[in-house]
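Left out: one protein chain. Kept in place: all the others.
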Amino acid sequence: MSVNSFGTLFRLSTWGESHGPAIGCMVDGCPPGLELDEAFVQRFLDQRRPGTGRNVSPRQEPDQVRILSGVYEGKTTGTPIGMMIENVDARSKDYSKDAPYRPGHADYSYDAKYGIRDPRGGGRASARETAMRVAGGAVARLVLEGIEISSRVDAIGGETDASKWEAMLDAARSEGDSLGALVECSASGVPAGWGAPVYAKLDAVLAGAMMSIPAVKGVEIGEGLGAADLKGSENADAMRAGEDGPTFDANHSGGIAGGISTGQPIVVRASFKPTSSIRKPIASVNAAGEEVEASTRGRHDPCVGIRGAPVMEAMMALVLADAKQLHRGQCG
Amino acid sequence: MSVNSFGTLFRLSTWGESHGPAIGCMVDGCPPGLELDEAFVQRFLDQRRPGTGRNVSPRQEPDQVRILSGVYEGKTTGTPIGMMIENVDARSKDYSKDAPYRPGHADYSYDAKYGIRDPRGGGRASARETAMRVAGGAVARLVLEGIEISSRVDAIGGETDASKWEAMLDAARSEGDSLGALVECSASGVPAGWGAPVYAKLDAVLAGAMMSIPAVKGVEIGEGLGAADLKGSENADAMRAGEDGPTFDANHSGGIAGGISTGQPIVVRASFKPTSSIRKPIASVNAAGEEVEASTRGRHDPCVGIRGAPVMEAMMALVLADAKQLHRGQCG
Amino acid sequence: MSVNSFGTLFRLSTWGESHGPAIGCMVDGCPPGLELDEAFVQRFLDQRRPGTGRNVSPRQEPDQVRILSGVYEGKTTGTPIGMMIENVDARSKDYSKDAPYRPGHADYSYDAKYGIRDPRGGGRASARETAMRVAGGAVARLVLEGIEISSRVDAIGGETDASKWEAMLDAARSEGDSLGALVECSASGVPAGWGAPVYAKLDAVLAGAMMSIPAVKGVEIGEGLGAADLKGSENADAMRAGEDGPTFDANHSGGIAGGISTGQPIVVRASFKPTSSIRKPIASVNAAGEEVEASTRGRHDPCVGIRGAPVMEAMMALVLADAKQLHRGQCG
Partner (left out) sequence: MSVNSFGTLFRLSTWGESHGPAIGCMVDGCPPGLELDEAFVQRFLDQRRPGTGRNVSPRQEPDQVRILSGVYEGKTTGTPIGMMIENVDARSKDYSKDAPYRPGHADYSYDAKYGIRDPRGGGRASARETAMRVAGGAVARLVLEGIEISSRVDAIGGETDASKWEAMLDAARSEGDSLGALVECSASGVPAGWGAPVYAKLDAVLAGAMMSIPAVKGVEIGEGLGAADLKGSENADAMRAGEDGPTFDANHSGGIAGGISTGQPIVVRASFKPTSSIRKPIASVNAAGEEVEASTRGRHDPCVGIRGAPVMEAMMALVLADAKQLHRGQCG
């Protein structure tokens, strides 16, 4: 698997750091003849955009995407679609090079790997990279006509009653703390037969895709972790004869059996850890090996999971677009 | 991602159906000069072998592996290591082509994908394929000197008290039912710096690897699903200055930050659904669209999770061997 | 690109050394439902088989292929097709470990790379590996209905008059020497539109495929090297309006323009160097750094190019099968 690319036939590759001049991507393998313009991509970007609510980071990035290639007279041409967003609100002064390794962040592990690191805003490890996933995911949706992808936050800080979240988030913010979240993403309308056995199982690819989103620490398909507690007779999705093929009494499988879609909705859930950037001081060290407290004063979401939902949708779209094209390539 | 291959530089490719003449694999990219013989691989295969206990399938497969290439005078040569196990206990009479689609199995989805299917024992979708993962994982361990990989069953049927499992499994078997399980696998001794940002994150690759194991429906890294319930200050792994680099007060991250190893133990958990092959009848349909009850009379484990543990170890070894070589290739 | 695999969607992976227990391969991504049995594959293997003429190596290998997976009741299932040939005529006594590095062979470069080498019969570097390319190529032809792949030796030792070849080969053999050859392979019936721009150009993939055949040192598409001597007006393939699309006055392009097939026959030529294994002594060194003469007494073809023709056909089939599936996957 390439470090900065995702997918085989429908492939997204991204580049760019949080506070460099720009971030960008290319979408390789998008079929020709699909209608695409910047406004369409922008609509999805605006959903994950910071600065649109009290509980997401107030960093003001217009995040205006430019399409630089692969589209001619409003239609995709089959050649790579290059897209770019300039980083207009980069504030590199917020960040210092000899700052503490922020626990939960990639600061220490990047230094261990590369011996060098762009410290500005998390650099390549910043969640800002996910903007390009959303842009790529928007293109992927063009391939998925008839498929509905949606997502919702299921719980924040362990609480499933959404009416309490606002107060909880306010409290976390005022304490200089943050909250985790559980987010579900599903896709309906996926025909039976997409995916593959063994290593390119649709659930395996989805799990990798979701776990690649910053802050995700757990992924479930269908019954998920709960499947470990059930009996075989309880977990079985009984089948009935239907007019357009079999129907299912339940969807414990999350729409995937043996790595291949069953025609039922594909359901995946991910847990997002609480934002690692918090004001509360945490014991840490710096690159010089000195013990220093980490305390983040910058602009950060008290719950990154909220903005994770559109990113999960993007990854779902990318996985399905690739699965569709791979299926057509082998079995079409 | 290739359908039947796993890994980039250290790559396992497997072939073979449950009840065909043989199953096999090739390991591509193993470094030269490592000591390897069939007895070493066999040791790991014996751990996952059926027929070795009351609670695993009584199918008697000796599973004798043969190494057919890539080793000369007891050492790897750097060329692909071909391995094969002949299927000596194949009983194709246990299986019928116009049988019901077994709920939870890949029967229906395979037919939807390919329009054709080897029905003997689950064919390619059989867990028998995991024998070759274990063989490949054994080779991967050669690359991982100083790294300890272990696994344990954490819960069966929701019960964490292991002294009760035997009775629960007996009960499930006599009821013609089955139980799910939760299994943990960890690796200690992994140096900081393996893995990569963005799409080839070590946790993303691990999640895909574990979710590709038959019956797995959920994967957690470190704090996992529980991270959604914590506050940022609770989930932080505080760091201290140590003699050989920083130490950590906790390991909520499961040994991975920003997709790159931190030097702490890597901890991954997977939920295995209860065995789908049960004697209890489940409503289903067959390929002709007729409603028929599915009831499996063959030889099957009441809890596939038990045999999943060595397979998780194999996948952990494959992921880490590849991560080590990729790291050396880019940063070495 | 994987070291021992070829192709993206239709992918051949091979393993095995010349004088190990067996050689084998897996074909991943073959579509389901195609008729396939061992006799079909065997027919192509017999074409490249040694021992069938005076001018090819007298080594007597029956080369009986076994299909071990991926076929059920005479049809491909879409799962990987494992194939194997046992090495029954391996004569390891012909080879010695402290022998000279044979000039033109991979002896020295393998040792430089791996620090270890299976010296029996060239090990992995032996042309014996091409038997599995031929087996894989046979499967690839199933995907290419309506496409005719053929090959012919154009010249031996610089002589294009075939009536003189027999005497030239006899002379070379009696002198303990060998001859090079020029071989052409073409495919007719390929529709316009296969291939891709930029890096996966059909001609680029073909060139890599042909150059990967042992002993090949040059590859030409269409006008090839000669294109360098022409004027643009001479090299242009003028087009005319035809009933089923445009027709061409010439085929200087070799059936490929901008990396994509034009509908004309695809024509590729390769030069095979003279067999490196000759009886005539050549100055060389051994692994200990001592100067020793290399002189090969074993069983070897005086002109490897003759047996290269069916291997070129196999590579052509593999390239086109993959190109067809990739095209269908992106544009289907």
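As written, the chains take the letters A, B and C, and residue 1 is the first residue of each chain.
Convention: a contact is a pair of C-beta atoms (placed from the backbone, for glycine too) under 8 Å apart; a residue touches a chain by one contact, two chains touch by 3 or more.
The model shown is predicted, which means the values in this text are computed figures rather than measured ones.
Trainee: Quick check: which displayed chains does the absent chain contact?
Mentor: Result: the unshown chain touches A, B, C.
Trainee: Check each of C:27, C:125 or C:187 against the chain that is not shown and name the one that touches it.
Mentor: Missing-chain contact among the listed residues: C:125.
Trainee: Among the options A:68, A:88 or A:171, which residue touches the chain absent from this view?
Mentor: The missing chain is touched by A:68.
Trainee: One chain isn't shown here. Among C:88, C:112 or C:162, which residue touches it?
Mentor: In the full complex, the listed residue that touches the missing chain is C:112.
Trainee: Contact with the hidden chain only, please: which chain C residues?
Mentor: Its contact residues with the unshown chain are 1-6, 8, 14, 101, 103-106, 108-110, 112-115, 124-125, 129, 155, 157-158, 172, 177-182, 191-201, 203-212, 214, 217-241, 245-246, 249, 252-254, 256-263, 271-278, 280, 282-285, 289-291, 305, 327, 331.
Trainee: Write the list of chain B residues that the hidden chain touches.
Mentor: Within chain B, the residues that touch the unshown chain are 8-9, 29, 31-32, 78-79, 197, 325-326, 328-332.
Trainee: Which chain A residues touch the hidden chain?
Mentor: So the residues of chain A touching the missing chain come out as 2-5, 11, 13-17, 20-24, 26, 28-29, 32-33, 66, 68-70, 72, 75-82, 84, 113-118, 120, 123-124.
By definition in this document, only the chains that are shown with their structure count from here on.
Trainee: With centres defined as the mean C-alpha position, give me the chain A-chain B separation in Å.
Mentor: So the centroids are 25 Å from each other.
Trainee: Where in chain B do residues touch two or more of the other chains?
Mentor: 2-5, 14, 113-115, 124
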